[in-house]
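Here is chain A:
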Amino acid sequence: MAGFKPIANLRSATGISTPKLALYWLLGSEIVIFGGILASYLMHRMSHDEWAFQAMHTNTMIGSINTLVLLTSSLTAVLAHHEAEHGNGKQAARYLYFTMGGALLFLLFKSYEWSIEIEHGYTITASPFWSFYYTAAGVHASHVIAGAIAMWFVARDAAKGEELHRVEIVGLYWHFVDLVWIFLFPLLYIAK
Partner candidate 1 sequence: MDGEGHQLTVRHQVNRHAQDFTRTTMSHAITPDDLHHDDHHHEPTFIERYILPVDHKFIAQQYLITGMAMALFGGFFAYAFRMQLAWPGTAIPLFGYMSPAEYNAAVTNHGTIMIFWVAMPVLIAAFGNFLIPLMVGADDMAFPRLNRLSYQIFLISSIVIVASLFVPGGGFGGAWTAYPPLSADAAYNLTPLGSTLWVAAVGLEFVAFLIGGINFIVTAMNARAPGMRWDDVPMVVWMICIASILFMASVGPLLAGAIMLVFDQTLGTGFYDPRQGGDPILWQHLFWFFGHPEVYVVLLPATGMVAEVITVFSRKKLFGYHLILYTAIGTGVLSFFVWAHHQFISGIDPRMANVFTITTMLISIPIAEMMFLYIGTLYGGSIRFATPMLWALGFIFAFLIGGVTGIPLGASGADIYLHDSYFVIAHFHFTFFPIAFIGTFTGLTYWFPKMYGRMMDERLGKIHFWGTIISFHCLFIPMFITGLAGQHRRIYDFTNYPDLALPTLQNIRIFCTCSLLVLLGFQLVFLFNYFYSMFKGEKAPGNPWKANTLEWQTPQTPPGHGNFAEMPTVYRGPYEYSVPGRDTDYWPQSEPN
Partner candidate 2 sequence: MIEYLIPQASSYASDIDNLFMLVVWLVGFWFFATQGMFLWLVFRFRAKEGVPAQYVTGKEPHLKKWVTIPHALIIVCDVFLIVGAVQVWYHVKQQMPEPEQTIRVTGQQWAWTFVHPGEDGEIDTADDITRIDELHLRNNTVYHFILESQDVNHSFSIPVFRLKQDALPGRVITGWFEPTRVGEYDIQCAEMCGPGHGIMGAKLYVETEEAHDAWMAKATNSQFAIK
């Protein structure tokens, strides 16, 4: 039973592939989750000018490096997809491993950044700004971890030449994670 794949999985009355359609709906619900966090943050920020004083202490340098890391990892995800389209499972897997490396780098930089901030007393309870900062970035980071794990499973199968269509799906998810960061970065690091 474990390997059971129904025909339902293969049909497409709408013309969009079923896995891709599922991903779009997943991303839709994620947009609302992150939208809720960001909307709450924005509404608070707009009525609390004093948060700017707290926001000054975010590390824009590391934030910018992390932005670069994520953008690059999205590039490698695109390259992985390109290889998968041409049936090169091993090469696609290799690019996916690079993407996962980018995720790891992102998390390492973030851990370093947070440990410095916590040392300086900017903990999650230090002020409402920092509460939002850690919560928003933390929820994002959990999605980075989840995406990297999913990518590992896809890469493992792709290296064997199996389920190559999933490379594109996990790549789309990765672009979304990237996109959320593109919104978070200016809100948390640039707007001072």
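On how the list was made: all candidates are chains of the complex that A comes from, given by their letters.
The working rule: a residue touches a chain if its C-beta (ideal position, glycine included) is under 8 Å from a C-beta of that chain, and two chains touch if they have at least 3 such contacts; residues count from 1.
Bear in mind the structure is a predicted one, so any value in this text is a computation, not a measurement.
Set chain A beside the options 1 or 2, and in this complex the one it touches turns out to be 1.
Only residues 1-18, 21-22, 25-26, 28-37, 39-40, 43-44, 48, 87, 124-125, 127-128, 131-132, 135, 139, 161-165 of chain A touch candidate 1 when the two sit together in their complex.
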